[in-house]
Every structure is written in C-alpha cells, then in structure tokens.
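A single protein chain has been omitted from the complex, and every remaining protein chain is retained in its original position.
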Amino acid sequence: MNTRKDGRAHDQLRPLTLTRNYLPQAEGSCLVELGGTRVIVTASVDNTVPAWMAGRGTGWVTAEYGMLPRATHTRNRRAASALQMNGRTMEIQRLIGRSLRAIIDVSRLGERTVYIDCDVISADGGTRVASIIGAAVALTDADRWLMWNGYTERSAVLGLAGAVSVGIRGGEVLVDLAYDEDSSADVDMNVVMTEDGKLIEVQGTAEKGTFSRGTLDEMLAAAEGAIRTIISIQKRTLDTQ
Amino acid sequence: MNTRKDGRAHDQLRPLTLTRNYLPQAEGSCLVELGGTRVIVTASVDNTVPAWMAGRGTGWVTAEYGMLPRATHTRNRRAASALQMNGRTMEIQRLIGRSLRAIIDVSRLGERTVYIDCDVISADGGTRVASIIGAAVALTDADRWLMWNGYTERSAVLGLAGAVSVGIRGGEVLVDLAYDEDSSADVDMNVVMTEDGKLIEVQGTAEKGTFSRGTLDEMLAAAEGAIRTIISIQKRTLDTQ
Amino acid sequence: MNTRKDGRAHDQLRPLTLTRNYLPQAEGSCLVELGGTRVIVTASVDNTVPAWMAGRGTGWVTAEYGMLPRATHTRNRRAASALQMNGRTMEIQRLIGRSLRAIIDVSRLGERTVYIDCDVISADGGTRVASIIGAAVALTDADRWLMWNGYTERSAVLGLAGAVSVGIRGGEVLVDLAYDEDSSADVDMNVVMTEDGKLIEVQGTAEKGTFSRGTLDEMLAAAEGAIRTIISIQKRTLDTQ
Amino acid sequence: MNTRKDGRAHDQLRPLTLTRNYLPQAEGSCLVELGGTRVIVTASVDNTVPAWMAGRGTGWVTAEYGMLPRATHTRNRRAASALQMNGRTMEIQRLIGRSLRAIIDVSRLGERTVYIDCDVISADGGTRVASIIGAAVALTDADRWLMWNGYTERSAVLGLAGAVSVGIRGGEVLVDLAYDEDSSADVDMNVVMTEDGKLIEVQGTAEKGTFSRGTLDEMLAAAEGAIRTIISIQKRTLDTQ
Amino acid sequence: MNTRKDGRAHDQLRPLTLTRNYLPQAEGSCLVELGGTRVIVTASVDNTVPAWMAGRGTGWVTAEYGMLPRATHTRNRRAASALQMNGRTMEIQRLIGRSLRAIIDVSRLGERTVYIDCDVISADGGTRVASIIGAAVALTDADRWLMWNGYTERSAVLGLAGAVSVGIRGGEVLVDLAYDEDSSADVDMNVVMTEDGKLIEVQGTAEKGTFSRGTLDEMLAAAEGAIRTIISIQKRTLDTQ
Partner (left out) sequence: MNTRKDGRAHDQLRPLTLTRNYLPQAEGSCLVELGGTRVIVTASVDNTVPAWMAGRGTGWVTAEYGMLPRATHTRNRRAASALQMNGRTMEIQRLIGRSLRAIIDVSRLGERTVYIDCDVISADGGTRVASIIGAAVALTDADRWLMWNGYTERSAVLGLAGAVSVGIRGGEVLVDLAYDEDSSADVDMNVVMTEDGKLIEVQGTAEKGTFSRGTLDEMLAAAEGAIRTIISIQKRTLDTQ
C-alpha cells in the first residue's frame, strides 16, 4: 500500500482552520490554513459595477489571486509575476469567481461589486481550493455586513461552497494533495460543490498519460466526501460569534 | 421538444471540414471549419527548447491562440487584446497545449519545440475544440515532416485526440454548441479524448446554477460519441495524399 | 536579360484574386490573394468617432495591420510583436489609413468610424499593397451597407484606389516584387494611385545606395500601368453580385 | 495640550511585536506588528548577484515592498499597482535597501544576493519603518542561516538598525505616527539609526508649509529615543530561541 | 588638505547661469547651467486638475524629470528608461513637486495644474537641485503669466526656493558635488530651503557607513550658506526684464 508522507489516509483532508475577520478593515475576511497552505482572503464591497453591467440593478462578484514572493520554497520574482500575469493565475481567479457566483443571487446585491482577494502567504498545494473555501466564508460575512448596515434587505448568498483537489498517484485516489503529492500525480482534479451536493465545477486533467471513465467516477466520489467535511467546518466557523 | 436553430439533432455535430497544408510554408497546417467557426492552425518546428528544459534531450509542444479582430459579430480591439492577454485566451492555450502533450512522446522529438498557432478567423462557438481538432492534424503532419526529413527516427505522435463541447439547455444535453446555444446554456463542458477512448481533460462549469452527478454522466456519454465521429474525420483527412 | 524566378515579364503583376464577403459577419470584407501573398481585410462600422473629433458631424477611417505568426517562412513570436508593435507595422497601418481617407468624403459618413483590419495569412512580398487593394473593396462594401441600411444618404466613397510595389534590381525596373525580389532590390517604391490616375502616396527608398531622378520617373511610369490593371480587377469584383 | 487618539504620550511608540520565522520556508522571516500596522518580512538567499557586480566576490542586499489590496481602509486595485509601480513604492524599497546595506558587510556574503520582501498585510501608518524593523531581524536570521549551513565563515551583519517616523502636528513633536496622525501632520520625518546611535538616513519633508532648524533638532532627538527602544525589542527577539 | 578637482573651495558653488524664457512657447521656462550640468525647465499651465481634486476650486503643481540618452558620459537606452521608469527618476520628480508646492498657495491658482518639466541635457552631478533651482524661476514666470493675462488676481507664488547638494568625502564637508565627487562621497545630502531660511526638505543618506549628529549639523550649515547665494542669483534673474 502506498503511504502518504504525512501519514494521512487516502481520503483524509489536512487540518483545516478558518480565522474569520482576520483583517477587520474589510467587510469580510478569513485566514485559511489547510495543512502548510495559508491564504488571506478578503471580501471588499464596492458601490459600483463594471461599466458593461451598469443600469441593470444587479451586482457582481469577482476574484483576484496572488502569491507573496516567498510563499513557495524558492522565491518568485515579484515584478515578473506582476507584469505578465501568468496563465495559471488567471485560470485560478476565474475559477474562484465562477464558484462564488454560483452561490450568490447577484440581483439581491444591488449595483455593487464584491471583490474577493485571495493572497497566498504560504503555498503547500491546494491554494486554489483553500481560496474558494475561505472566499465562501468572507463572502458570507460581507453579505451579512450589507444586511446589518441596511444596504440590502435579505441575504444574497444562497448557501456555502466547498472545494477539494483529488489526484491519482500510483493508481490510487488521494484526497487534498500536498505540494509534493501534486507534483508527482498522474491525474489532477479540482471539484467545487455546493452544500446540497450539486456540482459547480469539475476540472480533471491528465498530467501524465490519460484516465478512464471509471477512474473519473472514483475521484468524484472521494471529492464529494471531503467537501462535506469542509462545508461542516465552514458552517461551524460562521455560527460562532 | 427543444429544437435547435440549425435543425440539428441534440447529439449531432455541425459539418466538420479539415483542409490540410493550408499554409504550405509551415511544417504542418490545417484549416478547420466547424459550422460557422473557422480556425487556421499551424505547427512550427523550432530546433530549440525553453531554457528550463535544455540538456535533457527531450522536446516540447506549446500552443498559442488568437482571434482576428472581426472574427466575432462585434469587432474586438486589437491593441487591447494584445497588451493584456485575457484570462480566456490563456486558459484556452494552456488547454490546447496539455491536450497535445497527452498524445505525443516528447522524448522522441529530440530537443525541439513544436509551436502550435491557432488563429480564429471566424468564431461561432467551439473555437477551443476546433483548435484542438486541427492541432492534432497539424501536429501529426509536423511529426511526419520530422521523420521524412530524417530529423527523427520514428513517430513521436502516439495517436489522435478529439474534442467537443457539450452543454445543458432547458434540461437537455446538446452536443457541439454554436455561439447562440453556448450563450444560453446552463452548463458548459469541454471534453478532450484520445482515439482509444481515454480522457485527457474534462472541464465542466455551471454557468447558471449547478448540476448533478447524473447530468455529468449524460454529458460525458454524449461527448464520447461525438468525439469518435471527429476522430474518424481526422483519420480520413490524414490518410488522404 | 534579367529573368524573374516565376517567369513574369518585368512589368507583369502576379495573379490577383479578390474574394468579397469572405467574413460575412463584417460590414465589408475581402480575401486578397496576390501570388503567394494572402490577406484577409475587413471593414467594421462603429457608431462613434475618436474623442478628438466628436461633435463635428464627420466620420473617420482608420486601419490596423497584423500578421499571423506563421505567415512568413520562419515563425514570428506572437507576444513580442504584440507588446512592442514594431515600426514597420505602424508605418504600414498609417499608410493604409491615409490611402483610404484620400478616396472617401468622411463628412458623408456621419459620426462613424470605419475600422479596416488587414491580417496577413501568408506573406510573399507586397503585403501592404495587397492590403490597400483589398481595403478599397471592403470599404466600398461597408459604404454600400451604410446606404442600403439607411444610415447614410449617398455614397461616401469617391472612387477606388490601387497600389503596387516597384523596385530596381540589377538596373532594371520590376513591378510587384515577390519576397525574394524585394530582399534583393536596390530601390523599393510603393505607389498608391486613384482610379483617375492621381497620386495619393509615393514612397521611394534606396535600400542600397541611391537612385537618380531618371530612375524615379521610370518607376512611376511602371507603377501607373500596373495600378490601372489592379483597379480594373477591383471594379469587376465590385460589379459582380 | 494636544491628546493623541489612542492615549499615547507624544514620545511613546505603539505596541511592537516581532514574530520570528513566521514563514519557515524562508532563510529569515518576521511578522512585524506595530499598532494596527502588520508587515510580513522575508529574507531570501539567492546564490547569484546582479550581472553588474558579478566577479567581484562580494554580495548584495536588495528590498521589495508591496501591499495587499485590502491592507488599507479602501481597496487598492491590484493590477494598477503592479503595472505602474508608483513612486511611493519605489522610494520605500530603495530606502529599505540602503538601510540594510548600511548594517552589513556585503563582502562577507560571497557572491550572493539577499532579497528582502516586505508585504504589508494591514496598513495603519509607519509601514516603511515597520518594514525596516522587521527586515533587520530577518536579515540577521538569514545571515545566521548562512553561517550555520557553512556557506559563510563569519557574520556579515555588523549590528542592528531601527527606524521610526516623527512628525509635527499643531506645533508638537509626535513619535510613531498612526495613519490618521500622519495624514494631518505638517512635517513628516523618517529616521533610520544603527544600534550605536549613528544615522543612516534622515528624510524630513514639509507636507504643509516649512520647518525651522530648531524643529528639526527636536524631531531628531525624539527619533533617537524611540529607536533605542525599538532596537532593544529587536535584540530581545533575536536572543530568544 | 583635500583639494577639489576643479579648484573650488569646499563651500563654493559651481558657476550658476539661469536663462529665462529659453522656450518661449511655454508659460515659464529656464535653462539652468550649474557647472557642467544643464537642465531645461518648463512650466506649462493646464486649465484642469487631476480628477481626485476637481471641484475644490484649488490648483496643483506637479513635476516630471527626464534625461536625454546622451546627457551622461555613456548613453542610456531610451526605451528602457521610458518603459520602466526607475526609482531614481520617481524619487526626483516627487522631490521637485513637493518643493514647489511648499512655495505656492495652490488655492490662488484656481482649478489649474502647472506641469513642471525638467529635462537634463547634460548631467554632471546635482541634476535634481539644478531642476529645483530652475523650476522655482519657471514657476514664478508662469505665475506672472497667469496674472498678466488676467487669469488670476494675485501671485500664487509665495517666495523662492533654492536647493543644493552637500556631501562628506574623506571627512570633509563639500558643497555642490560634481558627478565624480558624488560617486566617491560617503554621505550625500540634498537640502531645499526657502528664501527666508526655512527648511522644505532634508534628505541625508549614508552611502558608505553611517554619520553622526555632529556631521549632520555641519552639512546643514554649509547647505544654508550655498542656498542663500543661489536664491540671490534667482532673484537677480527674475528682476531683469
């Protein structure tokens, strides 16, 4: 049997901690710690919408994603990453944005934009799923802030969303890959799911070779279990205070 | 029953035409016409590899994707699209690159890069899958060019790959969405598959709402059928001449 | 006597084919094939004018020029050409714009801009003159579209314009240089002329050494003959359908 | 008498906390908390030097400074700040770099660069002095790392440096300005000093009006006292563990 | 004793010549020659203010600074300096802007911006102080132009400002460093002062090692004397004509 470096079972998540209101100046914020991966997420409310959607009386949610230069084992050049924002960054921030828009009714926001900023302080695999996990919490807090301050009448957030990575290594399905595991995986999949078990996004990629339909089904099942655990932690966090 | 604008059955592809050697100056090239979508694909052999992989004796395949300003119904600004290459473009060219690297043994290329350029002349939905369809043909021709000119000893391409979009609209699974269909779909999925039925990439996104596991299975089945047809057309094209 | 590679007489054009409405989504479009040179030209009508000319009730015509990465024998880097648009590109698009503005009465357009996009699919010399040839056709079609749709009352286009390159090689005047001829020419001249034989632009450059007034006169005479032929082909194309 | 919002005496620092090894993947790192201002500082050792100083056998220390989009009360646009790095950012990172080079003997580093990254998580005034305070600690740890791993024979760091802001508001000298105090100050000065009381940098700017020599002297005296306190906190932190 | 290359006394300025109205198309302009350093300064009046200060009825003064490619002994690349405006340039233009805003009452300008352009034709040390010297003259002339043309009722400029560099080399205080002296100085300080002897800016930097409070005092005294001389030359220039 294939043992994981940190002793986890194949279907076991790394320890997940969510610290709400980590940056009190923001309308919503959350420090996500998923094993060695740490992400600061903020939700900022802006009273305008992009020009292309002005006048419709509806809002927008968009996400940006960044990494501190020394979040990784080797330092990344700051200027380079800024000037030519790479494809990976763009893919990730589009994924986060879509995931959040699936759990919010933007028509209830009024003409407001919620900017989600996900800044990776320390990267040990799963930074995009950690970002989604924290963003759902920060967005919920920003939504409450809008209601409590009388800007909106009822909650725009319809429910929570969780996300997890699943991979195939040596023929076995592993849940929540750490950086080393991710680098050596044959297939890499990210799944985003709502609290009522519906899919928002399924992105499976064969990094080496290809994969069968049967393998896809196994990965989806493993993802579903892990996401249920994640959503229960999000709920507990949001019920506190 | 939900009728498609162009009278197609739900599981029916648009007419697909592949014109090989459309740009004879390139080592491989193909004009892909998939309904109203037209893409010029070239495969260019370069006798170097990116700095980070030099000295390993192995090659690389990478893809770039662009669109003429008036490929779409409304003109896009050329300068804008060039200076800040948008996220959609980056996602697409990374998808094309990964799909091609799944059907080639780069170690057989020697230290060479094959650049795949996909330029959309006319866009009516499915430009990324049309690009992959044409790129598999152009890459195969470039691979033959390498062999016929004595640069490589045997074929590096291991088989063909096809791709198709599938969507859900009004609860029904539609194959190969035209632009209007794509805009109004609730779920949008792109599937890339090899000629022996293995998956390379599965990207399913809920554009409005979410989708169930059952729906995912239906979409995968429809995609598989369409890709088999596509691959048979690629093969026929490559057997000619 | 100095024989041309493709057997043409010194004053003979390469075969010229114009395909109107090549991209039906555009208000005007034309595929130009001049020997091995192929250019897609579109004319896009926009109902605004640049800020600096708003409020004058008059329109504008502007041109952009690009090349597919593999239009040439060796692939050009896409990113590079986009980020630092080179001087050659800028010269060419300014030349195309000026040439078209000489054959149109912009006051008849109303406050509208016609964007001309010239995208070179395959480059074998003379891409700027091929662009002008096709642009005059696409602009005429966009002008007709404006009238037929009731946006303008009468034609803004005053007549056609043709263009040709002429060069000196080995002391002899050659018309319509192919790429190999252009590279080895001592003097390179582009002439743009209206259908009534008036000059719009004369650009003669000594690439190696210098040239005399007598040689200039010979080149102008050769250009004039060739442009008459080109304009008759444009007219025939526009009379069809 | 002019009372400070948070009840501090005019010459009193805000609470200062230094958390060493905040990002263990870095050779040196420190989370600085100075009142509401929080900065993550890392020191990254790179085994090369800039091209212009290669071959001299000596090293280099350079600093970069950034701010999370929501570090401030209102969100700053990420893309904008990245593409056109503003003058304030450049001034700050040059100041940090010079301050550190004054306390290190770069010839003892060998041909290595130490990159100091200062990322502001939360900004409430004094981010540049907080960055210098943390950078001196992170640099010292990176220097120890080099020795302990046998890369260098003896310490390159010659001593510590502290920094503080001083301002004039309503005619009174205030030490360590919080954001609100800084915005309303008439004169703003930053002082960087070594542990033996020598000056590294004095930057005094009249934001409104001008200031006299006498006022300058008062500000320098106040800065000196505060920096002695800061350096004692740095030392205590570095003695732990 | 430490002799200066050009025979000057330690506290002696280089010859300073100010040519007013050097570019008559500008509202104010001045050619500054300070030894081998030559700077063209213009003051341009614009009848708008930046968006962030519109509607307050008050004006703004801002400065830009540039260098001709061959102002220095070795040519600097033009494109490079333009695309990534370096930190030094930004520091300098912010310093010039602040210095001028200290001698003007922007509320008397109305909603107008005065752009100060400082372009270094020849650089032999002290380009930033030469810029400030000339800018005070050009700004005064633009202020007079506004009054003489009836745009403003009374002078917005409250007095003149002068600036000088001071350094420590071999333990001795030197005034107005030429390029060679600046490169070899241990401490480099720039002081900007008003005509009534008040400080606007004090920027002292230890380039090598550190400096004591006593040294700082000596440098300030030397700067004060030199600036008095500079301001008398500015006054004489402005009284002419």
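Which chain is which? They are A, B, C, D and E, in the order written, and residues in each are numbered from 1.
The rule is short, and it goes like this: a contact is a pair of C-beta atoms (placed from the backbone, for glycine too) under 8 Å apart; a residue touches a chain by one contact, two chains touch by 3 or more.
The model shown is predicted, which means the values in this text are computed figures rather than measured ones.
Though it is not drawn, the left-out chain touches C, E in the full complex.
The missing chain, though absent from the display, is touched by one residue of C:G7, C:P24, C:G55 or C:G87; that residue is C:G87. In the complete complex, the residue from C:L23, C:V41 or C:A102 that touches the missing chain is C:A102.
Touch with the chain that is not drawn comes from one residue among E:T72, E:S155 or E:T229, which is E:T72.
Residues of subunit C in contact with the chain left out of this view: 86-88, 90-91, 93-94, 98, 102, 194, 198-207, 209-213, 216, 220.
In the full complex, subunit E touches the hidden chain at residues 23, 25-26, 29, 40, 42, 44, 46, 64, 66, 68-73, 75, 78-79, 82-83, 85, 115, 117, 119, 121-122.
We adopt the following convention: only the chains that are shown with their structure count from here on.
Counting only chains that touch, the fewest steps needed to get from subunit C to subunit D is 3. Minimum number of contact steps separating subunit A from subunit E: 2. Relative to the C-alpha centre of subunit D, the farthest chain centre belongs to C.
Using CA-based centroids throughout, the chain positioned farthest away from subunit E is B. Work out the mean CA point of subunit A and of subunit B, and you get 28 Å between them. Centre-to-centre separation of subunit A and subunit D, using mean CA positions: 33 Å.
Per-chain CA centroids place subunit B at a distance of 60 Å from subunit E. Multi-chain contact residues of subunit C, defined as those touching 2 or more other chains: none present. Chain-to-chain contact here is organised linearly: an open path runs through the chains from one end to the other.
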